[in-house]
Structures are given as structure tokens and as C-alpha cells.
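Let me give you the structure first, and then I'll get to my questions.
FYI, not all chains are in this one, though none of them got moved.
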Amino acid sequence: MEDGSAGPRMETNSTYNIPLVQRSSRENEMVCIFGTGDFGKALGSKMLQCGYDVVFGSRSPNNANLVPKGSEVLSHHEAAQRSKIIFLAIQRDHYSFLSRLAHALQGKILVDVSNNLKLNQYPESNAEYLAQLVPGAEVVKAFNTVSAWALQSGTLDASRQVFVCGHDSKSKQMVMEIVRTLGLTPLDQGSLMAAKEVENYPLQLFPMWKIPMYISSVLAAVIFLYCVVTEVIYSYVTTGEDYTYAIMIAIPNRVFPIVSLILLALVYLAGIIAAIIQLYRGTKYSRFPDWLDKWMLCRKQLGLVALGYAFLHVIYTLVIPIRYYVRWWMNNWAITQIKNNATAPFDPNYAWRSDAYLAPGILGFFFYVLLGITSLPSVSNIVNWREFRFVQSKLGYLTLILCTGHTLVYGWDRFIYGPFYRWHLPPAFVLSLIIPCAVLSLKFILIAPCVDRIITQIRQGWERNSKNPKKDISENGKTTV
Amino acid sequence: MEDGSAGPRMETNSTYNIPLVQRSSRENEMVCIFGTGDFGKALGSKMLQCGYDVVFGSRSPNNANLVPKGSEVLSHHEAAQRSKIIFLAIQRDHYSFLSRLAHALQGKILVDVSNNLKLNQYPESNAEYLAQLVPGAEVVKAFNTVSAWALQSGTLDASRQVFVCGHDSKSKQMVMEIVRTLGLTPLDQGSLMAAKEVENYPLQLFPMWKIPMYISSVLAAVIFLYCVVTEVIYSYVTTGEDYTYAIMIAIPNRVFPIVSLILLALVYLAGIIAAIIQLYRGTKYSRFPDWLDKWMLCRKQLGLVALGYAFLHVIYTLVIPIRYYVRWWMNNWAITQIKNNATAPFDPNYAWRSDAYLAPGILGFFFYVLLGITSLPSVSNIVNWREFRFVQSKLGYLTLILCTGHTLVYGWDRFIYGPFYRWHLPPAFVLSLIIPCAVLSLKFILIAPCVDRIITQIRQGWERNSKNPKKDISENGKTTV
């Protein structure tokens, strides 16, 4: 209730305001809904608006005043006989009464719209349980991702997709047709065995983001502590200076770019490890280890988390001149020079250095943002496979090179400059370069002509240890007979 | 003409360049179009490309040279007999001749594609008027959101959605099938009573944005004037200083964050008021007052306007060090110190303060942007209801807390520091904190366990004054029998 937002207003208004007083006398398709709770009523109301005739099945058909105008309420038994399709807007706990109706439900399509309160609450999915209860009916799982509120208000922002699964194709087709008529998008999920997953879906909270978020949080925490030790505590111990205010801006602004760079490198490390495994095994036909599969499937999320950190780094950097510390320091610099009567001459070397580290950083961020935009679903939907690969691979590596270069030039002579090695610990940014440099070096080896040729062959189906070497060279994995 | 942009090029090219010289001899579905104007021709041309046979009905069937190659032109009467479906690409003013064709149109599907020049131009919609004129035919409203230019050039960016409505389901299905075949997305809008709204749709100009834009403009104007009075005019009256240049950057940069914060708070105030009303009434089954309904439906737009202002605030803030005034002031600070021989020592307190107000501001903006990205239709389409709630509610409140914190720390001691109260008026940012603090306090009360439990019960269907207390605990509004 605290949230939710208006969808395309067209729909909003039409489903919200148009009274359905006058019904045409023509014969419409009849649908039956068991259950007159919130969801049943919302679904019935929406269906009436979309031209269906609706009959409700209820334990107590007499509180008919509650159902949407234009629909009927009958007993379960009578209602079932009126329609080929029956929506069960009831909770799993109450399914048991359906076994008594088995005869009336023979040959019907039962649409299970139920949800659970917890992931994997029951051993089998609600829909499979229903199929066992009423073996004579076809069970189709659908609509569980749509909320009553969304149906009523027409604000379907978060739930336009309706996952549909079931054993019988024809039944699924009929349900998917209804989904389309209601203005929603059906997505066929296969047989009823997918029902468990379909039921778990609305209970999930960004499952693909968990690993990337976890990795980035741990990384950020470790680097934050490292920086606090080598900067704040070191300053305090050695000179007694109070540098604690650095934990607000200065240290986060070290942590963010480091995490971002490492995550970006991890995105590409997965592909490199996959290529090395394929090279080593000499075939593409054996499966990758599970951890690598998972890693490869969450690369998009890893990359977007990396972009988030990069975004923060950019803003934290741009506010630098507004900070009191920096203003005071600039001011102090001028005053000190005056007092010592020693003006610092302009050093073009320093000008080169400061500009040369900023430029690749900005360009890197630009391509980073471009990568982010192309991973928006609506953008990635209209590019073809070759374009998608070009953006994600070519532009991705360009981004990695620019960001690594940015960090290297930022380092400049600090890599070897003693005072930066406090307590013999290297500055954090030095550590951040390890993975990116390794990724870029390995990639450099992998694209060497002699290695690249072998990988290309393997990806086209060639197998090193195969007796009958089949070869199916083709762009897209299309293959020979 | 001045604008428009290329859609997915695939389509662009295919509809634009491929000549349709050779038609297959097989029987295609035949469609009839009345009217050989721009829209009729564009529609016919597109249909030919998608495999339909097209016949035009015209008053003067002899200027056949104008219609797309591959189609025929006949008199209205003859053309009508060739096809089950007839598209009326004619203006409402000319519909009257159709009543003479009533016999030929008996049992046909008439697709009304017409638009009007003004909102609510006629008492009844064009489609309903048509249905009265030709009672023997099934009228379906469709295609009015698509322009001739878009059909011809294939640049359908702004109009891929086709709203379809009509009394007869079968007729609608047939029209929707054609819509899909043309590569467009049909959206069923219910019975012909929705036609008025469908006809008004292409004449609307961001109706959901009107209230948020109005509120934000009024707020911005009022705060701008307030700042001009307390800063520019006050300076001039008391010290004679010319501070007018502040109206370009300095004062807008006070107005933007204030408007942004207030709008963001208003987004969440709606939900809080709704919760209080439900608590007071003890039920969720009575409708909210109309103003609250409207408010809740435009929260997304309110939030996005707030994000716009926040974006402007960020850039206005980041240019601060580039401004001449600020550079001069920095410079003057150093010179004054030298002249007075009194160097300001470094004050860690000030460093804390300046960093502590910047950090939550940056983080707040980061989450603000995240909220904005998730409200993009293609992103919100792939998150489930729970995830959408998480982002919009949890992250939304986090953003509000961070931005309110940012403003509070910015204020620091200025809340009580006399000189900032010019003419006894508090600085504008003090006023901006009223609504956010109220929202956060009320939210804090509402999530207190004892209150939260009651709200949860109410939202699950419990009613305080109900005699037969029904209870339908379920995640998604699914309910008991």
C-alpha cells in the first residue's frame, strides 16, 4: 500500500471508471471462478470488463451482493457446469473439498492461481497437489504473479508477466488466450513440473543479485577496514592527527573505485576461465563446473553493481572541491607559499599527470554507463546477437582497459614511493590492480592468433580427442546434418 | 514531421523497401478498407506486406492509380462484399453514407479507426455513433493511436500499442489477430463503452503528469520568491549589496533540493494517510476519498518529478567551484588572512560537518536514481511484486531518510543561529523539513509492532465492526472460499 505506481493511464482509467451497466445480449465466453475473496472478485471484475461472462462458485452463494455487478454466484457444483475453465481463487488449505466435486470437474481446465507464504512451503507445488486431487481435470498454473490490487487498479507495473505452465498444450493455450485478452503477457513455462518454481517466483527477492551483492559488500567492508588502518589509525598512531572525518568521503572514495574495478574484472574473468577450461579439455561439449555456470549467469548483475560503485566514485570525486578540508588546504597552500616567500612554479609534468589520469577515468565511466544502458531489457531486446556481443565484449573490455589505465596513471610513482607504504602495507589501489591486470594479460594471450584459432575451432564443435571429428562451422551454432 | 525517429531498423527497411511485385497465387485473407486517403493507403500498404489481400472501397473507384500496388479499388458496395472485415478510414462527418449500405454491411465487422480533433468533441464516441448507424454490423474500435506516417515508415516508436474495444469478443479477436500480424501490440480495452476513452487517448498530453507538474511548479515559484525576499532583497535593503546574480545559480540551487525533498515526502505521505484512514475505519473495504485515490495513482510521477529536481540540484551543486563568485571568494579569503596575518587553523569539526552533509546527500541521490531506473517500464516489468514493493517502499524510505538527514546536517547550527533568520523568517530549508519529518515520524509510529499488527490484519481482510469476522490471510490477496 505504501507504494505501487500508476501504469499506463489508459488502462488505469478504463478498468477503473467505466461502469459495466449495459451488457450486450450476445453470447460471450463463460468463465467460472471458485472463491469470492479479494482476488476472485478482482479477477472476475477484470474479466467482465474484457467481455467474459463470469460465474462465481461459492460455499454460500447467497451473499451475492459482494460479487462484481454483472456476474452470478452459484454453488460450486452448479458453477462448475457452466464453464470449461474454472479459476480457483482459494487457498491450498481448502482444496480438499474439490475431491468431492471430482465428477463435476471431469474434463475441465482448473487454473491454479494460488501462492504460498514461504519458499518451498510444501513438498509439492500447489498445482501438482491439485492435479493429484482431481485427476480427471487439466491443471494449469497461472496468474499467481498478479495481485488483486494490480488487477483492480490497473496498475500492473510490476506484474504484467503471467507465467503459465501445465501438462496439456491445448488447456495452456486457452488460458494464455485469456491472459492476453486481459492485457497481460503470458509466458509459457512448460509442463506442470515448473509449477513449484512458478509458485516460488513471487516470493523471491532478487535471487540473481544475491551473489553480486554479497561479493561487493564483503569486498567493500574489507577495503574500508584496510584503508581505515593504513590511513586513519596510522595517522593517529604516528602523528596523533585526527583524520577520522575521512571515513565520510575520502575513504569511501577509495573503496568505491576499487570495488568497482575488481567487480568489472570479475565479470570478464568468468569468460576467461571458461575459455581456459575449454582449451584444456579440448571440447565444448562437457559442462562447466557449477560455480562457473553460476558465475557466468550473474555477470550482468555483477557488472551493474560495479556500475553503481563507479557512479558513486564519480560523484564523490566531483564534490571534492566543495569539501571544507580541500578548501582549507588550497587556502593554506597559498598562505604557506607567501609566508615562505617561495612560489611554486608551474610544473607541466604535473599538469600532464593530473589530466592523464582524469581523462581515461571519464571515458571509462562513459562506456560503463553505455554498457548499463544497453543492458536495460527494452534496449537489449532490439539489438541483435552480434550487436549485443559487440557492446558487452568489445566495449566491455575497452571500459576495463580505460579504468585500469585510470588507476595505473593515478598510481604513477606511488607504486614505488616509500611513504605510501605505511606499515609496509601497499596503498589499497595497488591491490585493486591485481585482478584487472591478470584478466587483461590472460585475454591478451587468448586473443593471440595461435590460441584464438584453437578456441574458435572448439567453439565450432571440433573436439581434440574425438575419433570421428565432426565440424560444424557456423556463425550462430547452426550446424550440419 | 519535425521529429519522429527510426524504430527497429529491421521493420523499417522491410516495410519501406521491399517491392511487392510478385504476389503468391495462394489464397490470402481478404480485408476491405473504405477510404483511400493517407491513412487508408498506409494501412492497405502495410497489410499487403503482411500477406493480406486488400480491396479498397471508394466513392470514385476510378482513381485506382493512387492505391498501393497489388490492391484493388471498387465501389463501397462491391468492396464490402469481398471481406468479412471492413476498416473505415474515413472521417466521422462522412459516416452518414454508411446507413445506405446497411444491407451490404449486415454481419460484417466494422473497424472504426477515426480520431477527433478535440477531447470529447461529440456527445458519443465515433465508434458508438457508427454502431447506431449500422446496427447490423459489429463495430470494433482500433488503430486510432497509430498514424499513417508511422505505418508507412515503420517508425512505430510512439505507437506500437493498439487499443481495441468492442462488444463482440469474436470480432475483437479477429481484429487483434490482424494487429498482431502487422507487428503491433493489441490491448483489449473491453466493451465499446471504452471507445470514448480510446478516442480521447491520442489527444491527451501526459494527463498523469499534470498534477505533479502543477504542484512542483507552484512550490518552486513560492520558494523562489521566498528566497529572493530573504536573500536578494534583504541584502539590498540592509547593506545595499547587489546580490541579484544569485537568481541564476545560488537561489535555484536552494529551490531545487527543497522542492525535491517535499515532493519525495508527498509520495510517501499518501500511503501514510491511507494507512491512517484504514486504521480509523477498521476495514479496507471502503473506498478512499477521491483526492487520495488520485494522489496515490500519481505517486510514480510525483517521484520522478522529484528526481528531476534532485538531478538539477546535484549539477548546480557540482558547478559551484567553477563559479566566478566562489573563486573570487576563495581567493579573497587567502588574501584577507595574509593581510591580517591571521591564518585560520584547520578545524576537524568543520571537516566532519562538511563531509557529513555531503555523504548522505550523495547516497540519497544514488538511491533516488535507482528508484527512477526501476520505474522504467521495461525494468519494472521483470521484477515481481515483492521486489517492486521492496524497491519502491524500502529503498524509497531509505532515500527519504538520507535526503532528510542531508538537509538536517546541512542546517547544523543554522536552525538556531540568529543571523540566518532574516526579518524573523526562517531559512527556506527549515520549512522544507516539515513534511519529510512528519512523514518519517508517522511512519515510525505505523511500524511500531502494536500498530503494524492491526494494519496487517486489516489488509488481510479483517474488519473491526464486522459480525462474521472472515479472515483471508494470504500474501497476495488470494483468499478463502
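Letters A and B mark the chains as written, and numbering starts fresh at 1 in each.
Basically, contacts are C-beta pairs under 8 Å (C-beta built on N, C-alpha and C of every residue); 3 or more make two chains touch, one makes a residue touch a chain.
Keep in mind it's a predicted model, so treat the numbers as computed, not measured.
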Copy number across the full structure, from 2 displayed chains: 3
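The rule is short, and it goes like this: only the chains that are shown with their structure count from here on.
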How many angstrom between the C-alpha centroids of chain B and chain A? 23
Within the complex, which stretch of chain A touches chain B? 1-6, 8-15, 18, 20, 22, 24, 26, 28-29, 34-40, 42, 49-52, 58-59, 89-91, 94, 97, 113-117, 144-145, 147-150, 153, 155, 157-161, 180-183, 201-206, 242, 244-246, 248-250, 252, 308, 311-312, 315-316, 318-319, 321-325, 327-328, 330-332, 334-335, 338, 376-379, 381-382
For the complex, which residues does chain B have touching chain A? 8, 161, 163, 167-169, 172, 187-191, 193-194, 197-198, 201, 204, 207-208, 268, 271-272, 274-275, 296-301, 303, 314, 317-318, 320-321, 330, 333-334, 337-338, 343-344, 346-348, 350-356, 358-359, 362-363, 365-366, 369-370, 375-390, 392-393, 396, 459, 461, 472, 474-481
